[in-house]
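Here the complex is missing a single protein chain, while all its other protein chains stay put.
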Amino acid sequence: MSELNNSAPKKGLAQKFDDFKALDARDKRSVIGNWLLDHAMIIIIVLLVIYIQIQRPAFLATASIVNIIQLTASRLPIALGIAGAIILTGTDLSAGRVVGLGAFVAAILLQKTGAVGRFFAVGDPWPVLIVILLVLAVGAIIGFINGFCVAKFKLHPFIVTLATQLITYGLYLTVSSAKQISSLDESYTTNLITAPMFKIGNTPVMMYVALAAIVTVIMWFIWNKTTFGKNMFAVGSNEEAARVSGVNVTAVIIGVFALAGVTYGYTGFVEAARMGASTGTIGLNYELDAIAACVIGGVSFVGGIGKISGVVIGVVLMQLIMSGMTFLGISGSITYVIKGAVILIACAIDMRKYLTKK
Amino acid sequence: MKKLLSMVLALTLVLSLSGVAMAEGNTQVFWYSLSDVYLSNVRTSLNADFTAAGIEFVDQDANATQTTQTDQITTAIATGTDLLCVNIVETGADGIAQNVVDQAKAAGIPLLFFNRSISEDVVKSYDKCCFIGTNYEDAGIMQGNMIGDYLLADYEKYDLNGDGEISYIMFKGDEANQEAIARTKYGVENADAKLTAAGKPQLKFYDDSNAQKYLVDQNGTWSRQVAQDYMTTVLAQYTEANGNMVELVIANNDEMAIGAVTALQQVGYNNGEGTVTIPVFGVDATPDAVENYMKPGFMAGSIKQDYEGMAEAICTISQNMIAGTDMFANLNENFTVTDGWKVVIPYAMYTGE
Partner (left out) sequence: MQEPTQLLVMEKVSKSFPGVKALDNVSLTVKAGTVHALMGENGAGKSTLMKCLFGIYAKDDGHIYLEGKEIDFKSSREALDNGVAMVHQELNQALKRSVMDNIWLGRYPKIKGLPIVSEKQMYTDTKKVFEELGINVNPKTIMSTMPVSQRQMVEIAKAVSFNAKVLVFDEPTSSLTEKEVDHLFRIINMLKARGCGIIYISHKMEEILRISDEVTIMRDGQYVATKAAQDLTMNEIIKLMVGRELTNRFPPKEYQVGNEVVLKVENMTAMYSALQNVSFSLKKGEIVGIAGLDGSGRTELLENIFGSANRKEGKLILRGKEIHNRTPKESISNGFAMVTEERRATGIFSIMSIRDNTVISSLKKYLNHHAYLSNKAMAKGTDWSIKAMHIKTPSQSTKIRALSGGNQQKVIFGRWMLTQPEIFLLDEPTRGIDVGAKYEIYQLIMDMAKNGKSVMMVSSEMPELLGVCDRILVMSGGRLAGEVDAKTATQEEIMTLAAKYV
């Protein structure tokens, strides 16, 4: 993400300090203020962690840290997918339901042989690799439809993805009759997604953490190192400029939504294994948490702005809140108030960075 | 100035956390949904019982989403809680409950399921685990019997179009919920049994083209609003003038029953003196249904889920579990313990008298 840095000649720390000392009191205050603002999200996270840690010393125990990492890993890919849509000044409301559909497809194909109430009465679980590709393809197809409608019919993504959200859920209900699919094969669950990779202390870290890390690296690469990624930012920043410069804007929009769809399919695949079943509520409202995380992490609805690191910070903050509230023993009703307040305040602070100062 | 403001905001954020009353969080209660009416009655009683018993507790809201709840439970286990009370979201899939039980078992934390049903195998897979609920079929069976008796008391009065049959509408709370499925089934079957025994024809679903013979809340929230919307739509087509008026309303819970009553009231039914009253039946006997709908005669009857008893049972067993004594010690004798895993809180018919 170095290309976003305005590369003023790099100064040594000592030089910076001297520069700082040379400023008058008022400018000093504003330099400090700006620094605080630029790092507001990290500062909030650190303050939050310190505060919870003082109140509940068990918070930074291994079990708890691993739990937060695992929760983050489960929600990160979908946020990375949605971030692309936000960079295009759009949004994607279909995410959660695509996750649900992906979970369903994975679950029916990977049910144990002879499980009671098996979806396909006969047959063996499919090879996991084929299933994962299939689930990713399902996500990609719905994403493709989203992108196609946005790019070709010039509809706002809000409307398009609201429609596909309903359609996806309807299809899921029709095919599944809202049945839960459990008794999933071990090759899928405990031997893959929820397989312990290694232990920290006594707490095992599960495989999907590594998978999420791989997804994140791939997304970072796509965003920063490929023509497609750069075109995505350009289209988000100024669609017309991109078009005039010969960028195939339609292909970029379709690509961004399809890629997002792939991350939803992936999330569905992981969620079914994590939950031990596919149900109608898997994925419900995931998109809202993901959008909130993106915006907290500085992916702006203005378009063309966003970093992978920001999305990661956003997701971590959201999961910290959830886990922190549990630690502090705050009741469910108040949790909503705090979550809402955090989203609002975090975004307000983050937005200050982008305002042109006059 | 604005910068100062944002700093103040950030500070408020952190400080606001400390302003909230915090409990030690020894016991964590995971509710399927904080907005469910029956459950909120249980919660009010339980909170009072817990406080009286000196148990520190925290209520968590899954907001009708299993993944949220599972993540909450995982997090609670990581915090080292003493007891987990789970009102599980997904009742149809053993895999999900088993997942929760396995986690609790691995951490050695006692686990108590309540209200939303769990299968025997899952509960029995962990010695520090039990289920407090009802025989979920009972509510539907009782509701069906009640309806049968009610109609037989004055059959001709309820057969508005005089075709000899009673046409009914059924509201189902959640497509995949076992209790909803049972209530939908027995609420009609048991009424039919009573009617046929008395030589009357079976109930007839108001809409022949609907093979399911029920209307379901697709969000799975057993919601008053959804039932009201359905009923309003239905009443636009099915009227006394057309000779096809709906003559009986059966709902899986009181909230949906109230929704139906409200829709009926809007078109001039069920308003007490001087208006025709369509019999409407629910389940739960919530305070709202009892006080505002059954006592004035707008709603015909309900099945009382004993929320105070439910809370009492949860509290007693929680104390035992925390103390590490026999789970079912000192339990009120109205509650029966089945097979060492299930505590049954009995239902009762309720007609507002």
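Going in written order, the chains are labelled A and B, and every chain counts its residues from 1.
Throughout what follows, a contact is a pair of C-beta atoms (placed from the backbone, for glycine too) under 8 Å apart; a residue touches a chain by one contact, two chains touch by 3 or more.
Since the structure is predicted, the reported quantities are computational estimates derived from the model, not experimental observations.
*Asks:* Could you tell me which of the visible chains the hidden chain touches?
*Replies:* Spelled out, the missing chain touches these shown chains: A.
*Asks:* May I ask which residue of A:245, A:309 or A:333 touches the chain that does not appear here?
*Replies:* A:245
*Asks:* If the hidden chain were put back, which of A:81, A:157 or A:303 would touch it?
*Replies:* A:303
*Asks:* What residue numbers in chain A mark contact with the hidden partner chain?
*Replies:* Residues 3-7, 225-227, 229-231, 233-234, 236-238, 240-242, 244-247, 302-305, 356-358 of chain A touch the chain that is not shown.
Keep this in mind: only the chains that are shown with their structure count from here on.
*Asks:* Taking each chain's centre as the mean of its CA atoms, how far is chain A from chain B in angstrom?
*Replies:* Spacing between the chain centres: roughly 34 Å.
*Asks:* Which of the residues in chain A come into contact with chain B in the complex?
*Replies:* 30, 33-34, 36-37, 40, 43-44, 47-48, 51, 55-56, 58-59, 61, 63-64, 66-67, 70-71, 74, 173, 177-184, 271, 274-277, 279-285, 322-324, 326-336, 338, 341-342, 345, 348-349, 352
*Asks:* Flag every residue of chain B that touches chain A in the complex, lowest number first.
*Replies:* Where chain B meets chain A, its residues are 2-4, 6-7, 9-10, 12-14, 16-18, 20, 22-25, 28, 31, 34, 56, 58-61, 63-67, 70-72, 74-80, 89-90, 92-96, 98-99, 175-176, 218, 220.
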